[in-house]
Every structure is written in structure tokens, then in C-alpha cells.
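A single protein chain has been removed from this complex, and every other one stays in its place.
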Amino acid sequence: MIVIRQRRLRRMLQIGIPFVLVPLLVLLGALVFDQQRHLIVSFGVAVLSLLLFAAGFEKRVTGTRRLVLVAAMTALCVVGRLIPYLKPVTAITALTAIYLGPEAGFLTGSLSALISNFYFGQGPWTPFQMLGWGLLGLFAGYLAKPLTRSRILLILYGIFAGVAYSVLMDVWTVLWYNDSFDWTLYGAALVTAIPYTVSYALSNVLFLWLLADPIGRKLNRVKVKYGV
Amino acid sequence: MEILAIENLTFTYPEQEVPTLRDLSLSVPEGAFVTLAGKTGSGKSTLMRLLKQELAPKGTRSGSIRINGEEVGTLSPKESAALVGYVMQDPERQIVTDRVWHELAFGLENLGYAPQVIAARVAETASYFGIEEWYEQPTASLSGGQKQLLNLAAVMAMRPRILLLDEPTAQLDPVAASSFLSAVKRLHRDLSITIIMAEHRLEEVLPDSNRVWLLEEGRLLFDGTPKKALNRIQNDATWMCGMPAAARAFFALSGEGDCPLDIKEGRRFLQAQFPSPVADLPQSTATSNAQEVLRLDKVRFRYDRSGPDVLDEPELVVREGEIVTLLGGNGSGKTTALLAAAGLLRPYAGTVTVFGKPLKAYRGQALYDGCLAMLPQNVQTLFLKDTVREELADAAASETAIPFDFTPLLERHPYDLSGGEQQMLAFAKVLAASPRLLLLDEPTKGLDAGMKQRFAAMLQTLRDSGKTILLVTHDVEFAAEVADRVLFLFRGRVVSEGTPHEFFPDQQFYTTAVSRMSRGILPGAVTLDDVQRLFREATT
Partner (left out) sequence: MRRLEMQHPLTIVTILAAIGGISAVCMDPVLLSVSLIGGVLFYAVRHQGGRVAVYLTSAALFAVLALLNPLFSHNGKTVLFVVNNAPVTLEALLYGMVAACMIVAVLYWFRSLSELMTSDKWIALLSVISSKLALVLSLSLRYIPLFGQQIKRVRQAQKAVGLYKDENIMDRLRGGLRIMSTMITWVLENGIITADSMEARGYGSGRRTTYTVVRFRRSDALLLLLTALLTAATLAGLYGAGTVYYPSFSFAAWTPWRAAGYAAFCLLALLPTILEWTEAIKWRYWRSKI
């Protein structure tokens, strides 16, 4: 295992691999393979970046308490996902990330996707969902400072997260069906997904608005009192 | 050989002026069974945690604690983890993994043992504790008693030389508590492992301990054998109320000779005190004509369609101004009956009538608005604020609603309170709904003996002011003290009932220690007061 010592480089890779590399490779795949095998390429990259994250996580020192809190927040997300229509997953993930850090955010998001699919059924979409939710957590963690300072930014993040999630997952839906990227199909997928997108965004905004205060205070207390 | 030595230990929590532990000096020989007794807040938990390096609270410590000759805090993490085993109060939250076998293996994995070694040790431990049957089960499916036994087994798989047990039975029902304690006693007998146990259930622990530490406000009041400890505190009512019934009877009657500790010795003592037969206690029968407050009429309920009826038409009637206690084992339907009475479950047959109106006739929140309120079994389900003050304000509860002083606690977080204090806070929130019928589910969980007495007095005052109380409990002693009427539930039916003096003398197992001890000698005696009264009558 290669251990990257430089903090900055490590952090850049952490965002760079999943977020820049995945779409880039998908695009490259589109050009190079010419209408073939985008799905397997993007699938492979998604799994690989998750595995890389896992391997990196194993090497890092994480406090026992932080570990348990991440597990607990993940479980809370999954239980929340069982609520019909409204999904507090992204909101809880984002708030966990803001108070416990980007890595905790990524873990909470991706594990919530993985675990809730134990109940909803695993599929080839699992790695993409894991990556999608994980990234939404990761970014919330990096944006912790502005997001805690301004409620408006937090709300905007909720809308962004809802839309981004739909846009990302639909790319994959199209790839799976058509194996090559087709704009008309993508457009159609986006349009049919509008009700879902709106419900994601609304849920995010609603739950971020309502939960930001209680979760924030409570996570803060635990952080201060028990030195997480 | 001395396995634990504490010298001049003083400990103060951060931002507090008064030390929680003051100048403790203790030593424990290998193979001892030490019981640590003390009221809530006496520093028991702090002392126990200081003995376990990983759990030691933050704060300033002076003096030394040496385990096996080495100072706590300087042990290597692996050494410390293996040397000292620690079982906490809450059976649920101590469990880490989702399968029984994995829980047993968890500690050994952490110590880095090879898988073959782990396999052997886990297998051995599972057979010793008799948990082979549920070896592959998810931990979530276990009962509270099984969970705590699993916690003990998981710690023992690491082969510790000292076992620290911090009120391990506080959350268990009496049957589960007894079987847990017998597992502990068996461990002590079989392995001669050193055990230090903080415990409220002294009735069962004291006879087997060879050492008692009495802790009072952080100071060591006494260190010695149980009998000597009892001699030392015999005149202190706040201490004596938690002690075994045999010892309390002994000091209440004569206090001469050897102090009895268990039921067997207690019987011998009573036989000597009452050589000739005694007249029965005057019986008071409850034939109240007061208005009916609650009635369960042909109520049937089950949790799932294929399961058995948890409520099988129990005949349950509660009249105004009485305290009724529901007793029964696990799964007898006690809590279910209470939930049905509170309108939180919908029976599939029969009607629940509250204040003369069937539950269905209550629209919306009318039932919970000045009519009835319930104290839940798990009081943390009521806490959502950051301080006790906000918590009281949340329910518009007054600080003086109950005779309990909240003033020093107002700025504390509800979860930082002791179990007993949490219970009081929840009780204040429940009373804020100004109910005329109070439903209480296991209200004495986590209360020490002194608190229990005060709580009993509180309930009696409430009753005298016109409230009606239905409470579900495993705590036979408490029921005997507080109840006007006792009902015994078995498989969803009421199988026997009566006033405490009618009910308990008739029972063999499910009755007070005094009743078990005085059976055949003092007919009808249920509480220590009864024994004292009969003694006075016999001697005059």
C-alpha cells in the first residue's frame, strides 16, 4: 500500500479521485471505446474509488468515539430513509460532515446507501449511490465553515445536493440502459425524474432547516464533553 | 498476594471544587469478592472507572492505584485491556457487534490473537456460559438478561484477572438479575477471580462477598467483612434501608449475637426470637366503593397475527384514590396492559374504560389532557433539551411539583444526571400534564434504597391528594411498601390479587424477603414493620 505523507496531496487525491477521475474516465471511455462499455468503465471506477477510500481509511487513526458516532449517524440515516416520501439522509449526512469532518461525512453518506440497500435490495446502482451520497457528505465537510455561518448557504447546499444527486444518478440510468451516452434519453430521464428531484431538494431544505440547530448543538456537546 | 492497592487516592472532576473521591486507601488480595456499596452520587462509579485505565474520567488525581504491582495509567493498552475486565450498567449499549459470536471474539480480535486461538477461546467461553444455543443469533434478538450475560462472557473470554462490575443488574428484572449474579458467583467459585462489584441489590450479593467497602460522599466509611460492616452502620437508617432483610430484622429486634445475612440465617434468628406461635396480624381488606377510574373489559391484544395473546382478558379495575401494583414475570403482559390503558395500543377485542368513558370516545388529545399520563419505562425517551431547566420548561413543569430539589441540577444536561435523578425529572414532566390517573412503568429502576423510600412517600402523598396510581413493577419490596392492592399477571391474565397483606403471605417465590424469611414463624408478616409490631406484641 502506498502511503501518501503530504497532507495537501492526500486531500487533493481524496477529492480528485472520485470526483474528477470518475466523470473524466467516463468521458474518455465514450471517446475511446466509441459507444461501448461506458457502464463497465464507470462502474469499475466507482468501485475502485470506494476501495481506495476504504484502504486509506483503514490506515488512518480515527478515535473510537468518532467511529461509533459515524456508525450511529449512519443508522439514523437508514432509519430515516424508511420514512415515506421525505428523506432526511442527505441532511443528516451533511450535518454529520459539518460537525465531524469530511471523512465522517463521506462514510455516513456511503454507508447509509450501502446499508439501506440491504433493505431495498442491492443492485448495480449501489456503488454509484454510495459514491453520490458520500461525495455530498464530503463536500459539506469541506464547506463546514461557511455552512455553519450562514443559514442561507446551508439551504442552497440542500437544493444543490438534491439536484446534483438526480443529475448524477440519471447519467448512470442512461448509461445502463443504452451503454452509450445519449442526450435525448438523458433529457427524458431528467424530466421524468423532476418530481423526485424536487422531493429530494425539498426534503433536504426542510430537514436542514429543521435539524441544523438540534443536531448541531447536540453534536457539539458530545464533541466538547467527550473530546471526539 | 495483593492484586490491587490504592493509596491516598483523591480525585476531582474538572471545573469542580469538591473532590469526588477523598483520600481512599484500600487493598485487595487476589481472589477476593468485594462489594462496593454507597448511595447514588457517593463516587462508586468514579472509583470503578479509575481502576480501569481506558475508562478513567478526566480530572485531577492524586495518590496511586496499583494493579498487580503496576501503576494504572502506565500499563500498556493491551496489558490493561486483558488484565481488567469491566461490565457496565447498561446491557444494550455495551454490545458492539451484531452477532453473538462476534461479540465474544471482539476483545480477542483487539488483542491481536490468531484466529485459531480466538476460535478455541470463544468456543470454551460460549460453552461455560451456556450461550451455544444463541451463538449465531443477532445480538438485537436477545433479552436484557441474555445481553448482560453476553457482556460478562465477552469480557471473560479475554481472561482478565480482575473483574469490575458497575451495577450490572440495575437495568434487569429480578429473575434475570438473579441468574446474572449466580453466573458471577459461579465464576468466583470456579476461577477464584478477583471481583469488585458496585451493586444496589445487596440482598443477594452480600452473603457471598468476603469484603465490603462502604462509600459515603467520596470517603471510605468502612472496609471489612459484611457482618462487621453491618455492625458499623446498624444505627444509620439511610444505610440500613438497602441492607438484607435478615440483617435489618436482626438489628431491629435484638442485635445480639451473630448477624444473619441470608434468608436461611434469618429464619434461624427469627425462630429463636419467636419460640412460641404468634397471633396473626390484623387483616385489612380492601372493599372500596370509590368510583371506577380504569377498567379493562374483555381486552385481548397480540403483537402479531400469528403470535399468542399477550393480553387475554385480564380483569383489571382501578378505583379512585388507590395505588394498584401489577406484578408478574417477563412477558406476562404487564407493560402491554399499561400501554393499552394509556391508549397507546389498540386491543383487537374488548374495551378500555377510563373515567367512565371508553377510550374510543376520547377525541384527539383529550385523553392526555388532564386525564391520564404515563411514566415510560425508559425515561430518556422524554428528554430532548440541553439542560434540566429547559427540560422542565418544555413540559411547563414546576420545579416544586414534587418534593425533590432540582435547584443544584438546573443547568446540568439531563443525560449527566444519575439514574435516580433522571427518574425524578421525568416524573416531574409527567406530573406537569396534571393527570388524575398516573400510569408508571418500572418507576424504581435505577433508584437506590433511600431514593425508593422517598419515592414511595411521594406516591402516597399524591394518592392522598386524590390521584389514582397504577404501577407496573418487578420490585416486590417496593410493591409491598407502597401498594393498596396488588395484582399478579400471568400470560395476560390476572391470576391473583389482594392487599399486600392478603397477597404476599400466600406467595412462595414472588414475595418479599421478610415474607420468605418469616414463613411459618410469623404468619402474614410482609414488611419489616410487621415483624417489629409482632415482636412488640409478643414481648409485652
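In this document, chain identifiers A and B correspond to the written order of the chains, with residue numbering beginning at 1 in each.
As a convention for this text, a residue touches a chain if its C-beta (ideal position, glycine included) is under 8 Å from a C-beta of that chain, and two chains touch if they have at least 3 such contacts.
Quick caveat: nothing in here was measured; it's all calculated off a predicted structure.
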item: Omitted-chain contact residue, chosen from B:Ile131, B:Val155 or B:Leu296; value: B:Val155
item: Which residue of B:Ser62, B:Ser127, B:Gln380 or B:Thr400 touches the chain not shown here; value: B:Gln380
item: Residue ranges of subunit A at the interface with the undisplayed chain; value: 37, 39-40, 43, 51, 54-55, 57-58, 62-65, 67-76, 78-79, 82, 88, 107, 111, 114-115, 117-118, 121-124, 176-179, 182, 184-185, 188, 210-211, 214-215, 218-219, 221-222, 226
item: Subunit B, residues in touch with the chain not shown (by the definition above); value: 52, 54-55, 76-78, 80-82, 86, 88, 90, 92-99, 101-102, 105-115, 118-119, 122, 136, 138-140, 151, 154-155, 158, 339, 342, 344, 364-365, 368-369, 372-374, 376, 378, 380-384, 394-395, 415, 429-430, 432-433, 439
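Assume only the chains that are shown with their structure count from here on.
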item: Subunit A contact footprint on subunit B (complex, rising order); value: 58, 384, 386, 413
item: In the complex, subunit A residues that touch subunit B; value: 214, 217-218, 221, 227
